[in-house]
Structure formats: structure tokens, C-alpha cells
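Please see the structure below; I have some questions.
Note that this is a trimmed complex: some chains were dropped, and none of the rest were shifted.
Going by the order they are written in, the chains are A and B; count residues from 1 in each one.
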């Protein structure tokens, strides 16, 4: 079992994208899924412990190594990144509109926001958080956008189903109104 | 919107959120809001109004109050704020129309706006949740390279996407033929000239498809001036603008009584 765990560790470590169960099974031909799963679980528990600086996280429908949040400052210093590159609020708003309404066109996103969103779309495309997936059969055949796999990774989601739900959103709105009152 | 400004009743100073207090005045203050819908939501919340039962006249007054308190016009941003202003004014006019019976739920002229606001409000709320997720994730650094293997390592992976492909070609072209880059230079168009052209067009065609008209312009600047003129005409009740369905185009035509007057101008 230990061997399988170290093997899975090496595989998750070497991959640039989240390693899915399917991929692990494809590589580890003949190993029962349950054994792979418990190896992964063991690894997640091991690396989550206090003595480790990097941990295996579940994201984008698979597993990936990442540094722990406490080391952010030093990591940025090493990589010479001045500050956390959060999305601008325009960028985040545009991304949310796309995430919830995809597939969408530029003008649909702009209509939802009430603001021309061409610039924000460009930024999101460059950050690879969204992608062009084709064209809409409508006058002018506008390009159609969707969120990308990087989007899931960026927000630590496993799938689009994990986007904040109607209930969570309703709760936030209630809270905001309570504060205003 | 020069001469009509006086027609709008003065509004009480509405306090902006703290972050909006900047010495740069109106221009920067409007930037506090992501857009016109954001500003509207702010006004609605401030007055503790039920979003499904907006007193259009009062909100329109407050909203226009913000737009009037400007020191300079940045047409680029202004257009979006004015667009919603036009919508508010249109709704207000619809609500003032005398009717024999009360409107059914679905016929409420505010419906179009309410639907947009509700959707926008939801997106905004989702944003605050997504921001929390971003804040957690952004602290956890992932690698974007493949670590060294034993032996060869000539991997240089790039995921293929339509955008990557198109961007790649574009950059290639740009590199090869930088001198061929077209620059679109708009003519200098004044508001008056555009206004005349627009009124002429409305008289000739009776009705224009706004999006079509907007997109037919060579430069963004000229298109925005045209847009501004249409809002002006709507505001001064010379023209009527109607959007049949959300996100659809807007049809514009001259009011019957204005048609004759405009012709004599």
C-alpha cells in the first residue's frame, strides 16, 4: 500500500493539471479503484498534516499539489510577485456572468452587467479563465464564450456544479439587506 | 444634455459610499459603481425600496441627479449610464399613460428593468462568494511547469484552444506585416451635425433599428455621439425608443407631434 501511495504522490506531483481518478486508473492498469482511492486519501491526509509545506488538494475534478496558504508571502518574495493578483471587480463580475450564463456572447454579458465588457473579456481570455467555444447562430454570428478548466482551478472548484447555489446567493442577499436596514 | 438639464428637478445630496469620497469629483465617483445597474441597486438599497415595486419617478430623479452632477463628460462611460437613464424615463412615461384597467402582473412596464436588476443583483452576490474562494485559492501556489524527469525533457506543452490558435496567428501576422496595420480614424463629428443627420434619417425612414444604426458607424467615437443624440432626442421627447424584448435591439422613431416641428427646424 505504501508503494502505491508514493507512486500516486509522484504522479500527482508531476502533472500540471489536476490528475483525475480516470487518469490514475489508466496509468496504474489493473490496480483496483478502491486501492487507488485509499492511496489518494492517505496522501491527502499525510500532506495536510502540520509538518508539510505542500499539500494535495482536490480541485478541477482531480488532485493537484499546492503550497499551503501560510507561506504565501515568502513564495511571492521568491517568485518576485509584488502583490496578490486578484481579479478586478469588473473582471470577477464578468467571469461570474459567464460562469452562470454560459455559453454566452459578448453582448449578452454586457447586457447582464449593463456595461460594455469587451475589455474584461479580453483580460479573462488572456488569463485563460474563459475560452471561445464557437459561434452563435444569430445575426452577426457572434463568438460564444465559456469558462475554462483553469477557471475551476483558479477558484478551487471541482465542477461548475460547485458554483455558489441559488440558496447561498439568496442568503448573501438577505444578509446584505439586514446590514443596510 | 445641455438645455434640458434645467428641466430636471434638483435632488437632495445623496451620500455616496465612503470609498466614493474622492477629491476628483464626479468622474471618479461614478467609477465606484461597476455600471448603471450597480448605481441603481445602490439607490434602491439606500431607500430601502422593494426591488419588485420600485417607485420609478423617485428613483429616476435620484439616478438623473447623479448624472447631472458631473464636471466633464467621458462619453465612453457616460453612454452606459445614459442608456439606463433612457430606459427609466421610458418606463416612467409608460406608467403615466392613462389606462382603463389596472395592469396585470406581467404587463408592468417596470418588469424589464426589474428582471435585469434581479439578475444583476444575483451575479453581484455570487461575486462576493467567488471572491472569498479566490482569496483562499490565491494563497495556494500551484506549479505551471513540469518538474525535471530523468533523462530527456523536451516537453513544451501548450494547450490548444481556439483563442490560442487565433491569437497565435494574429501575432504571427503582426510580426510579419506591422506596416499593414490598419488604423481606423474617425471623422470629427459634432453633436449638432449628428443630430441633424439623425433627425433627417428618422424623417426619411420613420423608424430606425438602433443597433444597426449604431454599428454602421466607422468609429466608436462617432457611434457614441450618435447614441448620445438618440438619448437626447428621447429625453427631449422628440423621439421614442422602444426595446421589445430584453437584450434585443431598440427601435427609434419620431413622435408624431415632433415630426412636423423637427421638419421646420
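Going forward, contacts are C-beta pairs under 8 Å (C-beta built on N, C-alpha and C of every residue); 3 or more make two chains touch, one makes a residue touch a chain.
Small disclaimer: the values here were computed from a predicted structure and weren't measured.
Each chain type appears once in the view; across the whole complex the copy numbers read A x2, B x1.
Operating definition for what follows: only the chains that are shown with their structure count from here on.
Centre-to-centre, using mean CA coordinates, chain A is 30 Å away from chain B. Chain B meets chain A in the complex at residues 34-38, 45-46, 48, 80, 83-84, 116, 119-131, 133-147, 149, 157, 161-163, 166, 246-247.
Touching chain B in their complex are the following residues of chain A: 13-14, 16, 57, 64-69, 72, 75, 79, 84-87, 89-90, 92-93, 95-97, 99-100, 107-108, 111-116, 125, 128, 131-134, 148, 153-157, 163-164, 168-169, 172-173, 176-177, 180-181.
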